[in-house]
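With one protein chain held back, the other chains of the complex are shown just where they sit.
For reference, chains read A, B and C in written order, and residue numbers begin at 1 within each chain.
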């Protein structure tokens, strides 16, 4: 068995190269055939607005308005491309960096920041968006994704006979996550149950400071071979290819053929989080190489070449990004601290005497200060 | 990708079929070339004595002398064949069924029963035999095996230049174990560290009552493909092939080429343990099919055909089995209950005040009964 | 509110294993969303036969022999829970729950909170636990305290067939995750089970209340003896012997470990002024420490003597040959009763 290394370009599906040229692929080009210029502009719109918003969040963090920020910077194509392959019956289990997918699922981007401002741990209703909460414990959500997919199957949402009603689950995780036992167990449960789940690994080449070469000797897509699961390596900075392969994988899963594994080879253009300092572990040259492969730029080049990116459209998108930024700033600054007693809510669905007693104690205790103040 | 099912015979290395005929394999026959009739008689001896002893343990359990017994019945070829490929610098991490491997490592078989009589949890000194204690938590020991192998590598025991000094680790586990996250993590750590470890999966087709088809859709040897690790499927009831492939794998690992995965397809001829009742979940027909493939019988047929199994030898082996049985019975019945205070020993290597205080209390407490008795 | 109907049908003699089996069956008949998941729970009926016959009657889709991976069992059950399924996961022996510890502690326990109540996970994790059955390593432990410290979980341990029968159904009907610790040494103890003890319609509230409170297993006036699961029988035997020696022992069967019914314990402590707590688990940092702390906090000025604990020693569970001395036994419990009675 030949060892190509996890960063080789071997077997990479690519439909738009970084020079903005369209390439053909026998299997996957048909899955991009429906992408009209209009649709591609929508991708461009989403990627651009996402990036603008991401930068806004970044600056809010720098201003001390957020405790932490986790950028999606550089991974817009993988997220927007795959996100647009999803439909209503589908369900997503993100890790914590999939703001782009959140966007395609109708999650209001500013609301994500409630988590990073320390107001709460999850700030949207998963069932409303077919988009689960972020999971910070690496790999843990892949099992939830698999169980959820098993449930969809039981509920007749797979290979139902009416393809429009069929659904599948997409589970996102990083290159580092592939080393967690839970990811392996997910692949076992998914394959023996033929669960409709697409494992979408965004290989952004780093787990914080660790190169993906610390996690594997071979391309991560090959991990799926251990379970006999079909897998695809795709250029994660090619929004068209990401879209096409996800379409393929979702159709495969929705029609009852079981799980699929996708590795999208991309690059984390920013730091791991605002707490990170990439200068300690990677080179400027590496960053520059990948900046030339910026996922938005290549779509820009292509659309420009095709004369499909009119100035008014670009301006409108820029304006929308700005407006979203302004709304985000305003929202974030406007969020006030919740009433302290709320911290006792939702530990259990039904009353639990310990929580009740502690809450009651705390209420009396807080009240005692108010009483003292009042009497002063 | 074709799904052949985990019980297919596809790709199985076999050098002696169940009719007792020798087969050729380009890669592995050379690794059996050194097996003289004498050596094969040694295999036959070990397998026969092991089985006789196993039956003795079985009857001791039925007589209430042991709390539980876990048979190696049916897996003698996989264990004796692979065990004989080991040398002094090698180290074994067994699961809990590898009595045959223990035997090849010089562990005195009766001593194993101390565990099953509830006297202690481990009854040999691992370092003395290059044979770790049994591990009951499925899969957990595979990480120890990998770490140990990493340590051997650091200690210059791999690719040292003097092949005789090189060592490797063999880690045994079952088909069910392959579903545990720890096994996957072991494969990750072993491959990125190129650790000299041979993962030896005895696929005895059952995890207690569950068919291996509950754990995987494809042959378990293929699991290794997910890590780009060489893997071998071998007929686990063919002692010659088991020996040859383990030789190959150990040489590969000892010379610094990293881990190897072996799946030995065998059959658990008995129950999972004495607490189990296989009539609930498998058929007589299945048992008969496999009884015709008994690993000892086929070597008997071969050796008989070659006129290499003289009656005196058979009688001597039978006598040895009987004698070992007698010694085992005697030992087991002779083991007296250790002093109760011993239960406080070895919790820590250095004193721990809680253990000391509880031990002291218990001693006084026990003494108080003695005092009462004395004063009566 | 779950549409759980429990029919009143009278009284039967059952073992605890049989009672859990009957309770599972009733829950499965009532609600098609109830699934059983675990290792060897299908054709084999579980290594303790607690699921005996259920695979035959409910089939592969409802009684699922899973891959051998506890994290996978609990993790996929969480995902199924998000689609409304109520999984009852069997962990084969308590010693093998730890591969699932991450899923239980960081995911299952927190999901309701972190989703602000938007996700409800009515999972049950059945854990045969505790010792006294002469088993090998990892098959006799009592890890309940390792879960009780984690908010978001409910923990219940029946001591009688009746509580097992009612409790398993209430645990399944309750909207929160419940860890259901089954004292395996009691599996074959028999008792009368009234299969009509639970209200006809089991609301979320009723189900939860059912698994939240303790019971007075025997009334007494001199000493409060607190136990749960495997030690309740021991506590009752101790009380009987103490009575013969003139000491009146009140036995409280906690049943629920989270929440801990400290009101009931404190009430009894105020009456007797003396408390002994016994469990099989390692004493240090165990459940009895919490009971002791609460009793001290809330009944200090009523106590004649310090709260005493009788539990396992600070060692790994030793070889079975030691377990009679390792575990709390009549002598040790009575010794503690004597000691508190000295004050």
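By definition in this document, a contact is a pair of C-beta atoms (placed from the backbone, for glycine too) under 8 Å apart; a residue touches a chain by one contact, two chains touch by 3 or more.
Note that the structure is a prediction, hence the values are computed from the model and not measured.
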The one residue from C:38, C:99 or C:191 touching the chain left out of view is C:99
Sole touch to the unshown chain from A:14, A:51, A:117 or A:329: residue A:117
In the whole complex, of A:146, A:215 or A:231, the residue touching the missing chain would be A:215
Of C:148, C:174, C:249 or C:320, which sits in contact with the chain we cannot see?
C:148
Over the whole complex, note the residues of chain C touching the chain we left out.
95, 98-99, 101-102, 105-106, 109-110, 113-114, 137-138, 145-146, 148-152, 258, 260, 281-282, 284-290, 292-293, 296-298, 300, 303, 305-309, 313-316
Provide the residue numbers of chain B that touch the chain removed from this figure.
120-122, 125-127, 132-133, 135, 137, 140-152, 154-155, 181-182, 185-186, 188-189, 192, 345-355
Touching the missing chain, which residues of chain A?
67-68, 115-121, 136-139, 176-177, 179-182, 207-210, 214-215, 275-277, 280-281, 337-338, 340, 342-344, 347, 352, 354-355, 358-359, 362, 365, 369
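Methods note: only the chains that are shown with their structure count from here on.
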If chain centres are mean C-alpha positions, then the most distant from chain A is chain B
As a quick test, compute the distance in whole Å between the mean CA positions of chain B and chain C.
36
Can you give the whole-Å distance between the Cα centres of chain A and chain C?
40
Just the number, please: Cα centre separation of chain A and chain B in whole Å.
44
Residues in chain A with touches to at least two other chains are numbered 181-182, 185, 188, 192
Provide the list of chain C residues touching at least two other chains, using ranges where the numbers run on.
66-67, 69, 71-72, 99
